[in-house]
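Note that one protein chain of the assembly has been removed; the remaining protein chains are unaltered in position.
For reference, chains read A, B, C and D in written order, and residue numbers begin at 1 within each chain.
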Amino acid sequence: MTDAALAPAAGRSKGRGVALIAVGLVLLAVAPFVVYPIFVMKLLCFALFAAAFNLLLGYAGLLSFGHAAFFGGAAYFTAHAVKEWGLTPELGVLVGVAGASALGLAVGFLAIRRQGIYFAMITLALAQMFFFFCLQAKFTHGEDGIQGVPRGHLFGVIDLNQPLAMYGFVAVVFLAGMVAIHRITESPFGMILKSIRENERRATSLGISVGSYKLAAFVMSAALAGLAGATKALVFQFATLTDVGWQMSGEVILMTLLGGIGTMIGPVVGAAIVTALENYLATSDFPPTIVIGVAFMLCVLAFRRGVVGELLATRWGKRLAGRGED
Amino acid sequence: MTEAPLAPPPSNSTLQPSSRGTKPVAQALLKVRGLNAWYGESHALHGVDLDVASGETVTLLGRNGVGKTTTLRAIMGILPKRTGSVRLNGREMIGTPLHKVAAAGLGFVPEERGIFASLTVEENLTLPPVVAAGGFTVEELYALFPNLKERRRSAGTQLSGGEQQMLAIARVLRTGVTLLLLDEPTEGLAPVIVDRIGEIILEMKRRGMTVLLVEQNFRFASRVADRFYVMDHGQIVDGFAAAELPDRMDRLKEALGV
Amino acid sequence: MTMVFGVPLQALLGQLLVGLINGSFYALLSLGLAIIFGLLRIINFAHGAQYMLGAFVAYLLLAYAGIGYWGALILAPLIVGLAGAAIERLALSRLYDLDPLYGLLFTFGLALAIEGSFRYVYGSAGQPYAVPQALTGARNLGFMVLPNYRGWVVVASLAICVATWLAIEKTKFGAYLRAATENPTLVRAFGVNVPLLLTFTYGLGAALAGLAGVMAAPIYQVSPLMGSNIIIVVFAVVVVGGMGSILGAVVTGYMLGLCEGLTKVFYPEASNIVIFVIMAIVLLIRPAGLFGRTA
Amino acid sequence: QVSDNKVKIGILNDQSGVYADFGGKWSYEAAKMAVEDFGGKVLDMPIEVVTADHQNKPDIASNIARQWYDTGQVDAIMELTTSSVALAVQGLSKEKKKINLVTGAATTELTGKQCSPYGFHWAYDTNALAVGTGGALVKAGGDSWFFLTADYAFGYSLEAQTTKFLTSNGGKVVGSVRHPLSNADFSSFLLQAQSSGAKVIGLANAGLDTANAIKQASEFGIVAGGQRLAALLFTLAEVHGLGLEAAQGLSLTEGFYWDRDDASRAFGKRFFERTKRMPNMIQAGTYSGVTHYLKAIARAGTDDTEKVAEAMRAMPVDDVFAKGGIVAKNGRMIHDMYLMEVKKPEESKQPWDYFKVLATVPGDQAYIKPSESGCPLAQ
Partner (left out) sequence: MTMDAPGSEIVLSCRGLRKDFAGFTAVNDVDLDLRHGEIHAMIGPNGAGKTTVFNLLTKFLQPTKGRITLLGQDITKTSPSKVARMGLARSFQISATFPHLTVLENVRVALQRPNGLAHQFWRPMSALDRLNARALELIELVGLKDARNRPAADLSYGRKRALEIATTLALDPKALLLDEPMAGMGHEDVAVVSAIVRDVARTRAVLMVEHNLKVVADLCDRVTVLQRGEILVSGDYATVSRDERVRVAYLGAGHD
């Protein structure tokens, strides 16, 4: 039994995958010279956030309506660590990720007891509790937020105040995050997650402790969302309440939905669309909330597969994904 | 192993294809032709043909899982996907919205009885809207089923299995439908209740109602039915009148796996 | 003076009454939410927006048509309910076969769009709306001075909750609703137009939210933001009560109003978290909620 | 000496969110009015005003500000509603050596620890509100207070600053209660305030919270019962949204009122014609800030940031908004504030006729002394 015979489709898509990754890398390298760098950095942070969220929704089938807590929470932790404790940026990011993971563990422990909409409601309520905590805690400075966070020197040597250095750092974090997400979804663990999403009872009957796997996925997703939030705090040099509010949780859902749930690049595309839209709407005459609300409704009614999903469903897309021939 | 479970009945079956099909029935109240039905992607009915004449009681026989329930559901239209033709009094029912089917004269007693837990016995009984005159009144039904009267204020699902079955039948009798689809009305019931239900069906027949019955309890079926159909693999494989029953007994036994 | 944990009994009674008034709004709102969830399996995220809509319609009726509070009490819920019914027909009815999450996401977008539109047109500071003439003034209850309008809110909302509960538990229409919740297909097979029933139900839920909005208009500032602030609390109420349980939603609404009221006396800083804390505890002990049916 | 041969001012604020009524799109209108009144040109170069809605998101604000500065040829950014945005943009402007002028945010941090040589704070701040409402009201007899304080940093600082001024003026605080942010129902807190017997109930909160508290206080007959309500951050636009019926008797402090003198009335009338509303202190302050910035360019003969900032500090502010205002080293524009009382419905003679001026608080009392502000520039 040769492996090639077993998975011919996988082999074909691998080649295309490499090509896609190459295109992505080139885009990443060129972007700051074409588009405004801070915008690209913001986009990358949100793209990573959406991809982390999608790890949970698209691969474990869990809709969290409270992911902003991890994103914004990590931003606070990192900002505080860097500004008040004087940690180097990489350590600051680590603190943010650790904080988000701990938070994820606590929220996840309660939330995974229920499924579906119940899960969504519980995450929403718990995230809201965290929002109130951030509002009142001293270290977050209420509605001022933690401002003027120094970017500092990476490993004490690379000065992140240089825009290109900062961009490089964000790009590396983004790539590392995406690689991690890819690795997790395409791993033995990811296979178990998929099986749980497909049929939880069956998975249980095969001896899989469904709860622990879901919790692990939840914590991983929270940690990666935290990585995105921590990085964003360094990019913008502040951490504020907007990133922990439930509107942000809604926004990341929109990004994922718009791009395509359960695909690797969907959330990235969705994040790009939403961030660009928000930026564009800021100086246009269209009220942003209305446009975003309507986009949400249209997505749910008309393109539930999202931009990437709909593209993949076309013949050209199927070919690209290497599934067209069967 | 072959891919298609849709294969025709195995050739070693005692039921020859020649015996398949139906004898035409004079002025059929219900005329089913080429009925196909699916559950998701699984194809459950493969072209069912059957007729039921007005005032007749017809029983559908067959082993577990051959598609008897599915046939009733497909006639009623409570399946996501069906094709073919179902004519009631000449009127095509495929394409009719489900909530208009009752008004056309079809009543359904599901296999799982469908008693509503959050409704009392009386609410359950009076739930289906009356669609035509000539149905039983609530008082008549209470007279027929004294147990129900006694427990009219209890929640529907607190009833015993037998009482639930009575309630499910009584519920439809009130509405004045002309054709009743009964799915295994004797399942899990004590013999004395089975007897009672038999009497009720005979009484309904006397009142001129038409019944299409699915039944595993062969003895019960042979007591009430005018005609029989036998199903296998989602198709009608045999059909005969009650009078022919004794001659067919041996073949039937094998076909039904009993 | 009698003291309870260092608080005068009289003051405590007053606070309990105030908690009850708040609970009235929670109960009204969670009632509609529970009805919609119970039958349609949709988490109606737009419920807060519909509540706001009720208050705004009342304001607009007054400002542009000269129709006062009492007229608005009938008309506004009707208008909000009809708008809800239209939404159900046009959009939500297409989502029933899908994962319930899509209903949640759709109504989330709807809420954003409605609130955004009102903010765009009317700003966020809000609009004035006065207490109706007949209910101005206050009454001294001995332990507190109760504004007449507040008294009316408690009585009216209690009446509406009881009436809705009775209508659902004791009438033929309610029997259809409850039966359709359990087995919509069979109820349809009996000849009941369930799709219409669903449209009506969503309209009813929305109308209840609108009614709560009209009742709130003289007390709370009529602002596009008024709904988004309360909706999450109401979600928590429904989760604690047991999703889909109508009685649970109403009872929990009043109960949490009281709990919140007490917290405002003893530890006001926690009064917005107390509901979520209760929710977390309830979920740990009884995952299906206090009145939820299945475990 | 003007960069890109034009002077470009960006008005960045919330135009669709929670603070849309504070300054909103009307601040943009005020800025355009200022440019028109200035003649549309400075140093013979055209003046342009652009605007953006930051949706209350500091990251969007920061992103737009960067783009404006780096590629949009914007020379100064103004308005900047909400403190998280104002602080973020001020930090950025400092780094980019560009001028920013805040009218929409309240935090004293802007001219305190986080001050900038190019950052100006124009219309008001929490300290001025506290002095105006706290200090002046005590002198008017309101010497015992009960606070309803929003439970977060903004509320605490309002309460603390007000307390400082009212105690130093002989008043005392008899109690306070902290309420959650975005709390719809205040009756419980109002009952506590009512039974405390305090003469003044201070509302250390903002926006919808304040509006709801006032509306419900009127319902519970608090003002009718002899207690006074003092809103620490509340403007004309919000009184308009509340209606006089509910708001009557309320005390509040603003840096501007359109019906104060002939000049302000004329300005108010012109503003009303354009926007169908009377200006509050944020909109009038934006008008004043834009005007002062343009005057400074004219005086410096360049739009070079350092020189303009220097000129802005060097000139007194004398316009419809402020008389004899001083721009301190820490960027604080020091001007008089006004303690107002909201009229009874029967006292109001025309639309937007809402306030009586109870007292004028001199600028040097209203604002923190620059040397005590904690700003390194003013040491």
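One rule holds for everything that comes next: a residue touches a chain if its C-beta (ideal position, glycine included) is under 8 Å from a C-beta of that chain, and two chains touch if they have at least 3 such contacts.
Bear in mind the structure is a predicted one, so any value in this text is a computation, not a measurement.
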{"item": "Hidden partner chain, touching residue among A:L25, A:M191 or A:L298", "value": "A:M191"}
{"item": "Absent-chain contact - pick from A:V23, A:A176, A:L206 or A:L298", "value": "A:L206"}
{"item": "Hidden partner interface residues of chain A, rising order", "value": "1, 3, 6-7, 9, 183-184, 186-192, 194-195, 198-199, 201-210, 213, 216, 220"}
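The definition used in the following text is that only the chains that are shown with their structure count from here on.
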{"item": "Length of the line joining the C-alpha centres of chain B and chain D, rounded to whole Å", "value": "78"}
{"item": "Distance between the centres, which are taken as Cα means, of chain C and chain B, whole angstrom", "value": "45"}
{"item": "Of all residues in chain C, the ones touching two or more other chains", "value": "116, 119-120, 269, 272-273"}
{"item": "Residues of chain A whose C-beta touches two or more other chains", "value": "132, 136, 287-289"}
{"item": "Footprint of chain D on chain A - complex, ascending", "value": "36, 38-39, 42, 132, 135-136, 138, 141-145, 147-148, 232, 236-238, 240-243, 278-279, 281-283, 287-289"}
{"item": "Residues on chain A engaged by chain C in the complex (per definition of touch)", "value": "63, 110, 113-114, 116-118, 120-122, 124-126, 128-129, 132, 136, 246, 250, 253-254, 257, 287-297, 299-301, 304"}
{"item": "In the complex with chain A, residue positions of chain D that touch it", "value": "16-17, 50-60, 62-64, 66-67, 70-71, 82-84, 87-88, 91, 107, 109, 114, 151-154, 156, 180-181"}
